Every structure is written in C-alpha cells, then in structure tokens.
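This report concerns only the one structure given below.
Shown here: the complex without one of its protein chains, the others still in place.
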Amino acid sequence: MVRFLLLRFGRAALTVGLVVTFAFVVLRLSGDPALLIMSIDAPPEAIAAFRKAWGLDDPIWLQYLRYFSAIAQGELGQSMRDGRPAIQLVAERIPATLALTLPALALKLGIGIPAGIYAALHRDSLMDRVVMVTAVAGFTVPSFVLGLVLVLVFSVQLGWLPSGGHDSWRHAILPVATLGIGGAAILARFTRSAMLEVLGQSYIRTASAKGVPWAAVVRGHALPNAAIPTVTIVGFMVGSLIAGAVVVESVFSWPGVGRLLVVAVANRDLAVVQCILLLVAITMVTSNLIVDLLYGVLDPRLRGGARAGGH
Amino acid sequence: MADITSAGPLAPAATRPTPRRRQGVPLLVWFGIVWIALIILIAVTADWITPYRFTANDLRNRLSPPFHPLHWLGTDELGRDVLSRLIVSIRISLMVAFGATLISASLGTLMGFLAAHFRGWVEQVVLMLADFQAAMPFLILALSVLAFFGNALPLFIGLMGLYGWERYARISRGLAISAGAQGYAGAVRQIGASPARVYLRHILPNIASTLIVSMTLTFPEVILLESGLSFLGLGVQPPMTSLGNMVGYGREYLTRAPWIMLAPACTIVLTTLAVSLVGDWLRDRLDPTLR
Partner (left out) sequence: MSAAMDTPLLQARGVARRYAMRQGLLGRAVEIRAVDGITLTVERGRTLGLVGESGSGKSTAGRLALGFETPDDGDVLFNGEAVPRPRTLAWRQMRARMQMIYQDPLGALDRRLQVADQVREPLDIHRLGDAKDRDAMARALLQSVGLRADQGERYPHELSGGQRQRAVIARALATKPDLLVCDEPVSALDVSIQAQVINLLVDIQQELGLGMLFISHDLKVVRQVSHRVAVMYLGRIIEEGDADLLLASPAHPYTEALVSASPAPGRRARPRIILSGYPPNPAARPAGCAFHPRCHAVQARCRVESPVLLPLPDGRLAACHVAHDQAGHPKAVH
C-alpha cells in the first residue's frame, strides 16, 4: 500500500513537473523573453539590464533550474496589463468560476448518474431512448452553440433570463444549464454503458439465479462495479472545475478564470497564462490522484497496477 | 454542451457501442454517410459553387434574412453572403480537421511503434507523455501554445495535430507488441526482416482498420476543438473564416440576425453527429474490441 501511494504521488509530481517543463520550453521556443516582455521600442540598455537581471545569458539548464525554483516558491510573475501579480489576478477569478462549475457539477451528477442507471435497468424503454438521444446530442452539440441557442430562446425570444453578466443568481442560470446539460448527458451515457456491461457479467446472472432479489443484486453487485469506470469520468469533471468553463464563460461574459485565460492569450499576457496553466495542472493532477486512491478502495485488484488512462 | 475541454479522455466513453441491429446499414448511418459525402463535396468544389467571394460586400443588402433572392442564407452586418462564407468555412474547418487528424494519427502511430520496438526507457518516456497528454485538458495546453506562438494557420493545424496522438500511440504500441511477441511480426522478424519491413509491410496493414476507426472517432472532437478555439477568436483568424469563427462573429448579431450564427452552428452539429454515427458503426463492424 505504501508502494502504491508512493507510486501515485510520484506520478502526480512528475505530471506537474512536465507541465512546468512544457511552459519553460514553450516560453523559450517562442522567442526572446526579453523582447516579448519588454515593449519593442525599449532602449537596448534596458533590454540588456533585463537580460542580466533574469539571467537570460546563463546556460539553458541553469535558467531551467532557476525557473523551476522560482515557480516552486510561488513566484509566477506579473501581469503585463496592470503589473499586479499574476497569481493574485487569477485567484480573484476563481470564486466566479466555481460559482458556475460547482452547481453545474451537482447538476451533472444529480441528473446524469440516476438517468444512466435508470436507462440501463430499463433498457430499450422510452426513457432509455430519450437518454441515448440526449447523450448523442450532448456529445455533438458544442457548448458555445448550446449556450447561444439558450440565449436566443430564453433571453432574446422569451426575455425570461439575462444573456450575460453576473449581477445576480439569475445570471448564472443559463451558463450553469449549458455546462450541466451536456455533462449530464455524457455522464448518463457513460453510466448506462458501464451498468450494461456489469449487468451482462456472469456474477450478476449467478447472483440472480441464486435467488437474490433483483434490487439487492443491483445494489450489492451492479452499482459498486459500475462505479469504478464512472469514478474516472467524475474525477475528470472535478479536475476541470477550474478549466472546464473557458468557452461558456466567454459566451456569457462571465468574469471567471476561463474568460481571464482567453483575454490573456489574446493579449499574450504570458505570466497569467502560465499561472492558469499551472493551476489547471495542479487541480487535474490532484483529482486524478484522488480518483486513483478511490480506485484502490473500490477495486482492490487495481492497487498498484497501472490504471488505463483515458478509459 | 460537449465541453471541449473535457473532450479528451471523455470521448472514448462517450462513443461506446450502443445496441444495434446486425443486418444492413441503419438509416441513421446512411444519413451520416450522405452528409459526410455532401460536406466533402462542398469542401472540394468550394471555389466553383460559392455564389460570391466570401469577402465580397453587398452594402445594399446588409443583414438581410435568409431566402433573400440574391442571398439564400441571408447576409451579415457587412453584407457578406452567409452561404458563400459557410461554404468556405466548411472547406477551412475540414482542412484543419483532416490535417490535424492525419498528423495526430501518424505521430501517434510512430510513437507507438517506437515504444514497441525499443521498449525500455523509450517506451517509458512515450507512456509518460501519453499519460500527461491524457491528464491535461487539451484546450488549456492549446491556449497556452497559442499565447506564446500566435496563430498562423500551419501552426494551428500542427497544434491541433497533437490532439489525441496518445490514443493512436497506445493502440499501435499494444498491437505491435502482441504481433511481435507471438504473432506474425515475430515470425517475419525471425526470417531476418528489417524493422522497416516488419512495421510498414506487416504490422501497419494489419492494424490499419483499427487506426482508421479510431480516426473517425477522434475526427468530430477535432472539429469541436477547432470550432471552439476559433469561436474564442484564437483559432482561424479573419479575413480567413471557419465554422467556429462564423459562430463567434454571428454571436454579436444574435438578436438582430440569428441566421449568421445558426447556419454554421447547424453545420457543426450535423457534421460531428454524422461522423460520430458512422464512426460508431464502423467500430462495431470492424473492431468491436476498440473502445
């Protein structure tokens, strides 16, 4: 078990390290940071001073180490736009994003999982068909299209809800719905197929052949086993609490982390982009770690074994 | 809805097999095939079938609604013909998605073969990169690269070409290892064949159908990713146009001229739907082991 934990923590740390390396490589490949960060018409002496101050003339491995240690100490640079620390700028936006993604997550879990289980248990029923059709739509309709269609119907045509901004809870309804509906559909489809796969296994048939009541078979055997693949996808949804709303925040002009990222990318505000990248990596890695640990609890066979990524 | 940040590791699950009849080609799949054929035809013949140049302004008919005698799908704020823009957008979006899918499949297969051939640390590095790729939301990685490098079209296609490579790498590595350990590839290697011969003449043709199915399953995600980035204004740049780009532009006129947004939005939805349907069906027919 210790070995298992060490392995998992090691891998999590490695992933974060890879993200930092990725940021470093991209930053260095994209050109001279001095020229990128200073304005183009800065005097040559100022650029030289900047290079010296940041050690840009040092060998690349030294720069890499310095970059690593700076990030480890939480020095993530300043925003180019207003000179405030990037980390502060990002932190300010997190509550707004969570105000969308947390209710959306509740919606996904609250609708998606029961709908998926119901559809699997009542296969080929009307409800099953509805779930499947919605799930396919949930995959093929991009979030910006759904968001705009909701705006068109509920704001423009019916005038019930505001189309953008974040002044009251009513402003959050459409973005949360946009995030939640699609996710719920995907989760429902996933839960359904995980359940169907489990229900087809011989231990389920054995249990019901032994005379165990069907409800008990479902509760005792089917649900715990179907939970294993479902946990992966829920973990991914939790991991994208911060980053999962980039598009939707843009559609609804919601001042969250995602909107900040898009603006920062458009303005090439590198410090902010890098800070968000790291934040996302850490959330993702943490939730992956939790999923891995949960796996160990749910399925002892997987303890220490490689979890198949992406499945 | 399909939030493109989560499209990565979600997608294989989202397109798991659904129960279907064995015999014949289902109606929905027929729809998919016909739609894909139509879209490809439009993309190929775009230069000849656009009624106007996609940048041409018709200032007398600005924001005219669909079914206008001169502009079947209406015009936008600058009086540009929506149909012409749609046709050109289809071409650009398909080109990006095709290019990206090909790059990603080639890159992934190559990485998988390298891992299978050299094993040892090469394999560990490939698997580590694949894990990393699967763990990070691709949209965020893509946005960071765009922030640093800007977005010229070739770079953009190359960037999209990194999407999903880890799936091909996993598939090709697994199949190549099993073919080499006991199977035909090991036998051919034993005859004295060079690695190039083993991988290109024997393994590649044998795993091609699996790779193609997985390309069809990834293709819609690439379209969604491209249109999402372009919608945000960070993908294909004006004056060039793409489906996501058009939706992003049309969003400004949602109240006055919803058709500018609806035409490309419907095209995106129908195309991803069609490719997914055909992909699912192909997977069930050719390679039920793939999920």
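The chains carry the letters A and B, assigned in the order they are written, with residues numbered from 1 in each.
Operating definition for what follows: a contact is a pair of C-beta atoms (placed from the backbone, for glycine too) under 8 Å apart; a residue touches a chain by one contact, two chains touch by 3 or more.
Here the structure is a predicted model, which means the values were calculated and not measured.
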| item | value |
| --- | --- |
| Touching residue (missing chain; options B:Val188, B:Leu243 or B:Ala274) | B:Val188 |
| Selected from B:Asn57, B:Ser106 or B:Asn206 as touching the chain missing from the view | B:Asn206 |
| Missing-chain contacts mapped onto chain B | 182-184, 186-195, 197, 202, 205-206 |
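FYI, only the chains that are shown with their structure count from here on.
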| item | value |
| --- | --- |
| Chain centre separation in whole Å, for chain B relative to chain A (CA means) | 21 |
| Complex interface listing, chain B residues touching chain A | 1-6, 8-19, 128-132, 134-137, 139-141, 143-150, 166-167, 170, 220, 224, 227-228, 231-234, 244, 247-248, 251, 254-255, 258, 261, 265, 268-269, 272-273, 276, 291 |
| Complex contact set, residues of chain A against chain B | 11, 14-15, 18-19, 22-23, 26-27, 29-30, 123-124, 132, 135-146, 148-149, 151-152, 156, 163, 178-179, 181-183, 185-186, 189-190, 193, 229, 232-233, 236-237, 239-240, 243-248, 250-251, 261-262, 264-266, 268-270, 273-274, 276-277, 280-281, 284-285, 288, 309-311 |
